[in-house]
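Removed from the display is one protein chain of the complex; every other protein chain stays in position.
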Amino acid sequence: MKSFAYVDAANEQEAIAALGTQRGRILPIAGGMDLVGLMKDYVAQPDRVVNVKRLDRTIAATPDGGLRIGAAATLIELVEHAGAARAYPALVQAAAEVGTPQIRHAGTVGGNVAQRPRCWYFRNEEFQCLKKGGPRCFAVDGENQLHAIFGDGPCHIVHASSLAVPILAYGGTFRVAGPSGERDVAAADFFQMPDENLMGENVLRPNELVTHVTLPPPGRVRSATCEIRFKQSHDWPLALATAILTMSGETVRGARIVMGAVAPVPWRAQAAEAALTGQAVTEATAGAAADAAVRDAKPMSGNAYKVQIARTAVKRAILKAAGLPTV
Amino acid sequence: MAPKDGFSVSRRDFFKTAGVGSLATGLLGPVELGAQAGVREVGPGAVPIQLTINGRRHDLTVEPRVTLLDAVRNRLDLTGVKRVCDRGACGACTMLLDGRTVYACSILAIEAQGRDIRTVESLAAAPALHPVEQAFCEHDGLMCGFCTPGLVMATTALLEKTPNPTADEARRALDGNICRCGTYVKVLEAALATKGGRRG
Amino acid sequence: MDHPTPTSRLVSADHCSSLRHKGMYVMAEPDPKESKYFDAYDATAYWCLRTQRAVGPDGLPVHADTCRMGRGCCEP
Partner (left out) sequence: MASWPAHPALLGTPTRRVDGPVKASGRAKYTYDLQRPGMLYGRILRSPHACARVLSIDLSAAERAPGVKFAMPVIDLANPEPLTHKVMYQGQEVAALAAETEEQGADAARLIKVEYEVLPHVATVEQAMRPEAPKVFPDGNVREANVDETGDVEAALKASAHVVEGLYWTQVVTHSCLETHGLVCEWSGDQLTAWSSTQAVHGMREGLARGLGIPQTSIRVISQYMGGGFGSKLGTDPQDVICAQLAKGAGRAVKLMLDRKEEQLSTGNRPSAYARVRAGVDADGKLTAFDAETWGTGGAGRGAGYPLPYNIYQIPVRRRRHKDVYINAGTQRAMRAPGHPQGAFITEVVLDELADQAGLDPLELRLRNLPAEAPDEMWRRYFPMGAEKIGWSRRHATGDPTPGPIKRGLGCAANRWAGAGSRRTQGQCEIFPDGGVTMRIGTQDIGTGTRTLVKMVTAETFGLPLDQVVVEIGDTQYPFAPGSGGSITVGSVTPTTRVTCEKALAALAEKIAPELGVDPAAIVASNGRVHAVNDPSRGMPWKDACKRLGTAPISVDGQWETGLSSVGTSGVQFADVEVDVETGITRVRKIVCVQDCGLIIDRLTAESQCYGGITMGIGYALFEDRILDRNTGQMVNPNMEFYLLPGPSDIPAIDVTLMDQPERGVVGLGEPPTISTAAAIANAVSNAIGARIRHLPITPANVLAALAEARARERRGASGSPQATEPGGVQGAPPINIGGAR
């Protein structure tokens, strides 16, 4: 790890003042679960690190019945929040599966959403990949078993955040604070594909921070997240999916379905939503929606198996949301 | 069994469980002016910090980049928990921060100021053993022993919160720890058999 | 205290004295009656005590087949 100076920001204003405009030179640290490893591997080499753990960490209902989550709230605070679990089960289910107890105890909601990719080419210093300003994506003809099955590149990471998936599905909004004030960015606009933003994964500028996430009132929905990972202990998901169903009796009136760990951004499956709308949830209709979700998948040389896994995650998320057995 | 419709959480519930930042530790040590006006920057050289470890205050001088694990092991010679993966993936460095398990390899020492830090050395004064340590010995929940203090800490944290865990709860609580010798079966036995694991 | 020189059925007197393998430090002495427990296959990792690696001081691989007198770096 390169040495760096340290600023302990007492509030948003101090934090933003301490951040600079040059990408990578000054970085915020919250739980550190992502950044410390990046620095140890010399992938991040900031000159200054700004502690933002003392910023907003409240989890509270909004006046309109939605939910506001301070970016500095830890994952365990979210998991243990009874109100959040009741109203936004898909969010809390995703949070409960992140990493390990130790990671959930230190890692924050903002840090989870804004973490850098876990691509092993990105994380190993030896590989000067596109995302590090290098000439190529090593995954294209390399070891791409964990890489994206959606998107056209040129970088084939999968987005590392599990929380991003339900946040997008619930229609969440990120409050972004910067030197010129605050702005709200819908989750659908927050995450960026590599062709829009190769060096980052979202719209945050170097001197901006997410201060909190707001979820709109959930309305009369049933929702669930299904994560599929290989190791049952600590492992990254091979795929996950959030399904949010608005029901009319036994019929799905509207659906929001988002997949994770399959693309450089949380990947909304509108074809699956359309396929499910107007149907009663059964193994067959959930399966058909899942088929639709992965119909346009473009697997790489070594990750076709992930298409099947993503399909299963979608199907099971739908069944789980509907309160049906998943296997 | 359809879930309850709508948003039926009372605001009181929310505020009851919402933690508001309680770790407003002021900056310790020399305050330097950063590139921007009003920014209080320390480092990158060594800066004095204070850590409260096992109930004792320690003053030490470390660079901001030094992790809690390295500060405690190399500067304070508390070597009970180990450095193994050094990337928050194995749990050998598990310490308790305000009662919760964390990977000390992935937390900067400077950021642990003002927190209640507990290492495995906090559990019992030699030659006595903590009930969790005792259970690990009785059930042979250790072999080479290198992962063991981390697993002891994870087990201790579990039992302090959940004195009578189910097997599944115990497994989940220990899932952040890796043992290469393969003691898991015995470790889980020990975790479930520990009597009086709760500290007073 | 007598500290015996490692010996092994896998390395003989005409091998280089710097050639090592695990068996030289483990030195199990099989009971001839139990020889069926020892199969004929080569899973042996050799190393050279002059380099501590699997190549000799000449940069070539070390092995019981090759670390014999006549190779430039071999020492009796």
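Order of writing sets the labels: A, B and C. Residues in every chain begin at 1.
Please note the rule applied: contacts are C-beta pairs under 8 Å (C-beta built on N, C-alpha and C of every residue); 3 or more make two chains touch, one makes a residue touch a chain.
Since we're looking at a predicted model, the values are computed, not measured.
The shown chains contacted by the absent chain are A, B, C, with contact judged over the whole complex. Residues 63, 65-66, 70, 73-74, 77, 79-87, 89-90, 92, 119-121, 123-124, 126-127, 129-130, 133, 136-138, 140-149, 152, 170-172, 174-188 of subunit B touch the missing chain (whole complex, contact as defined above). Mapped onto subunit A, the interface with the missing chain covers residues 1-3, 118, 120-121, 124-127, 138, 141-146, 228, 230-236, 238, 299, 301-305, 308-309, 311-312, 315, 327. Although one chain is hidden here, its contacts on subunit C can still be listed: residues 1-4, 6, 18, 20, 22-31, 34, 36-47, 49-55, 57-61, 63.
Just so it is clear, only the chains that are shown with their structure count from here on.
Inter-chain centre distance (subunit B to subunit C, centres taken as mean C-alpha positions): 47 Å. Partner subunit B is touched in their complex by these residues of subunit A: 1-8, 10, 14, 17-18, 20, 29, 32-33, 36-37, 39-40, 47-49, 51, 53-55, 57-61, 65-66, 72-73, 76-77, 80-84, 86-87, 89, 99-103, 105-106, 217-222, 232-234, 247, 323.
Interface residues of subunit B, counted against subunit A in their complex, comprise 1-11, 13-15, 17-21, 23-25, 27, 32, 34-45, 47, 63-65, 67, 86-89, 91, 94, 97, 100-103, 105-108, 110-111, 154, 157, 172-173, 175-178.
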